[in-house]
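One protein chain omitted, others in place.
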């Protein structure tokens, strides 16, 4: 059975660099259209069910704005 | 005919390091026993006829205290 | 005449350019000017601030401490401006982003929905030009009548096509404030 | 009592050691002392100079400017010493190398053939010890009676065998000066 | 005909002035708040096929300056406080070898890493020779972008004339702010003073050595004394200052650079309140206008030194008023700039008005 | 019981004193006339399994000192004039981060490369903060080999106590000459002051940062002001000086280090001639004994500053006598040392006797 | 539900002042991950450089020392000699390490100082706003190389390969070059860091991990563009991998592998 994961984005820490979006093999993440209180457009989880808990998003994130759980 | 040379030592410039004595292939030079006015014991020419004008003495001398003529 | 203005906004809102254009126009109108930006530790983001002075006299301190006018481009800038604006000063507020009222009652508040006006003109980026027009209208310190040629030297060639929109935005701001 | 001595000679004649031993002995005899060497730009060769002061009082300037006594170890040092020695001062001359007479007439000259005496003892290197003995004899400022134990700490173990000859040289110098 | 006024940052204006003054070579290392100056030089010196080098450090930069200056070229470096500390050895060498050059310090808050905001804590370093040995060099303190340009332009001539480094001490405010500025025309290289002492200039002369060492102490001392005679001459002809409302002033504010601007504002405010305050602004920090200072002391003035420091120039005010006057001090530091209001309050406190 | 007197060079004596004071680490770069000190430390620190590093430069040395000092260790560096110029940035950082350390300057003649002979041209650099920003540090000036040892020994405690660099400013004469010296017993490390601010000391506390930067100007200013309060406190308790024949003196010679020795000789000669001269010798150059200086000025003395420089300390004499006294200056430079005779002549000239 | 990728303990949960996409943030996290894994948080001391990472002491939850620009290796030498049982990290930018601090890094490496240098090579001066660094690529633009780095005409020099230069020195024991431009490189970089830290704690000589790091702001790029530029332009010149590995541990590893 494929591993399932759950990424959690901290909207306030995220600076919207989109490196995680690029790094995610299964396109779980995408840019939000609402800015956070710093004025950045953070990412949001758009396809949680596709997450395979690979940790790429966490690994490339410069702001530790994503944490990943294994289900 | 073998080349003949004539080394000329400037007693006052010579600091008596003896590097030329070491470098001379034909043992033309040797230390003097009389010091110069600086208190150094300069070298003197002891076998001028053996000089082959190779320039070794000049070449190693740190004080340009020897010049060599070709006869 | 001396008009000291304090401007603040989110980094990226064009606060610095707004201040520079303000003093540039003033200089071309024969006034003495100084412009002083403040930078935080952040390279990007953070609050952008500038103090500008235009005057018919030699300018003493270039530091804007109790400004005659203040520009509030976003929420975070409001407390800064309230804190510093002099009694009876005028506060120009970008009401598109600043939804609360200033607490101080001894100042005049002019609200300009800069983002909305700018968006109507096609791009929220013109918001600073909207505010510039408003500032001119409200204070009368700088006429901005030389803005067009100035924008030509201010912008690189490739951006000259945006000049008409910028002027439009400025005028829209002036109108909104009148 | 204060005795200021200026010492000069050819680099390698042991002028520095002579000065150091002089003040070392003086210190052990309970006197205040200072020793100051001068170096030229040369690493080897050149003139070696030192100014030493021994005194029953606290020593003011460590600089020896008009010494009570001067030691002339070689020809080149003669003008230096003549120049600096105070009126009525005593000049100790190594007559083995210094063949001319000092020009000044207001000083006392004591000639010691240091090199010859030293060579008689087996090595010209003892010349400085000969002069040391003479200095003690002539000035009476330092008795040198603690020289032997001092030489033990001054020389490295491997050179201790030369100590007797050094003492002999010192005594021969004293005798030559008396 | 005067050129049209331009709106420029102080840093850029100093760069343009240097280019016009005929700067042949610029050597610098990045540091805030003077980076626009280095960037300006990069662009404009390269455009003009002159020498621009981003040195590996401030130490390297000042020694490149030394080398280039030794050839008789017009050379400049710029930095800010910590970087200027690193240049102290080199500045001492340039002073010891009488090599003209221009050094700009856009000073920031210290000590240590401090902050990038404006400050005036480098007054001692600049005017007392932060490096080793006995020396001084010219120190010019502009109060505006225009003056920053003018003094930079002039610094090249002064350096050549007096054969020494000329420093422009501009605090971070002067470097960072924009004002209108118009420039002097570019210098004709032919007007430059001859430098027969320079290396690599001609073969029809005895060799030249540009150095700062002397085998013989007496010779060394003579060279130093000759330099101090030059200093004495400079003290006579070079001091420059600006005065406002001095004549009837009870309290004379003494300030340079940005703090002089603030003080001027405070004086104006005071006058409006009928308080007799005036401003004395030294433009040359070295040589300090000590003669005028003494005259003002003799005239019975009180003084208030206003600085963006914990009190450095105030020592010169004390020194040159010879204990004849009451000398007060008001200073801010850490990147804070005194406000006109605070200085006014200080004036009122002192004059009890 | 006091140890037996030893005959030592000043440089070696300072080394031995540092070892006894519990110096944990020494970092230095060779330079004449202090080389015997570095060599002494090499041998004795290695023998004691303490840290000795011949750094790649003076800049590296002072920053090694900073790093080691930040851990709370007792650390020292030594150099001579040009090398000390290179350390100015680092010293400013140490002052800004309140890192205690001992810096020895065996000063030589300058400016520039200058010469290896003794001089006192680094007074301004030492006492006014040759580096950037507002700071001072302790400066101790020994007059003899014994005092060089004593002050070095004590410098470690003072540095720790006041959390700042303590500099021993010994001219080349003090470093090079030999005199008798007896030493204080080695320090018990247990007597050291606690350093809760140091890094790497314990895990049962919040983290420690040893730095000199502050994001907020107000916070930065507060830190600076607190440091200046410490300075004010130091000015009250630290100044130290020696006096000779002051009471009835008409002319007070002011001198430190070697020139104080010379001046003492001149005073003795003067007294023998019935001339009323005295000597005031500051031992702490910073904080300068300004209070006592003021008292002497009030007592109507004249002053003659004697320096191996073109006149630096004399500025402090002028400053702290507040224009009340005539202040004269006699100086030599370039490696020349004033003679007792010349100073006496100067005394006679001034007093017209 | 298990937290597999969570915030490292020794990294404080504070918003950094770095620009969006900046490599410094990733590198900070890697350092703290390794420290957490090794359990040495309360025995770690970092020397933060003068550069964009000057405020790193706000983020790292262990002691720090902050010395002048470029002198971090000298400072770290002082720290480590006094605290040999601590993990001492010398964090440096490319201006800091390869320009003003050249002498300090060369000699610390040559002395075999037993700390680890984390060398952040972003081919630019970040903090001061985009000046040329010693590692700036040929042709790359910078405020002080307005027409691109020009080694020949303007004499601006060539990009310096620091690992290769330090390789020539006797005291350097482990020199590796990684990148943080994608997940794979980032993971490998973490391994290098771990290897270096472990070697340090075993008391081996000088260890350094050079990390190619994106500076979107001063490169004038979007973050995503910038990580691609690392791949397309930087990595071809600055080859990734272990440039020098003379660690005792490695020899053992090799031996074991050979069994």
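Each chain carries a letter (A, B, C, D, E, F and G) given by its place in the written order, and its residues are counted from 1.
In the analysis below, a contact is a pair of C-beta atoms (placed from the backbone, for glycine too) under 8 Å apart; a residue touches a chain by one contact, two chains touch by 3 or more.
These numbers were taken from a predicted model, which means no experiment stands behind them.
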Next item on the list: Taking the full complex into account, find the residue in E:21, E:37, E:59 or E:327 that is in contact with the omitted chain.
Entry: E:59
Notebook entry, point to check: Given the contact definition stated above, which residue among E:93, E:135 or E:162 touches the chain not shown here?
Noted result: E:93
Margin query: For review purposes, identify every residue of chain E that touches the missing chain, sorted by number.
Written below: 24-25, 27, 51, 53, 55-57, 59-61, 63-73, 75, 89-90, 93, 97, 199-200, 203, 207-213, 215
Notebook entry, point to check: If you put the missing chain back, which residues of chain B would it touch?
Noted result: 5-6, 12-13, 15-19, 21-23, 38, 40, 53-56, 58-64, 66-71
Margin query: Residue by residue, what part of chain F touches the chain that was omitted?
Written below: 29-32, 35, 38-39, 42-43, 46, 52-54, 56-58, 82, 113
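Definition applied: only the chains that are shown with their structure count from here on.
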Checklist line | Chain labels contacting chain D and also chain G | finding: F
Margin query: Nearest whole angstrom, what separates the Cα centre of chain C from the Cα centre of chain F?
Written below: 55
Margin query: Residues of chain B that contact two or more other chains, please.
Written below: none
Checklist line | Per-residue overlap in chain C, given as positions that touch at least 2 other chains | finding: 41, 45
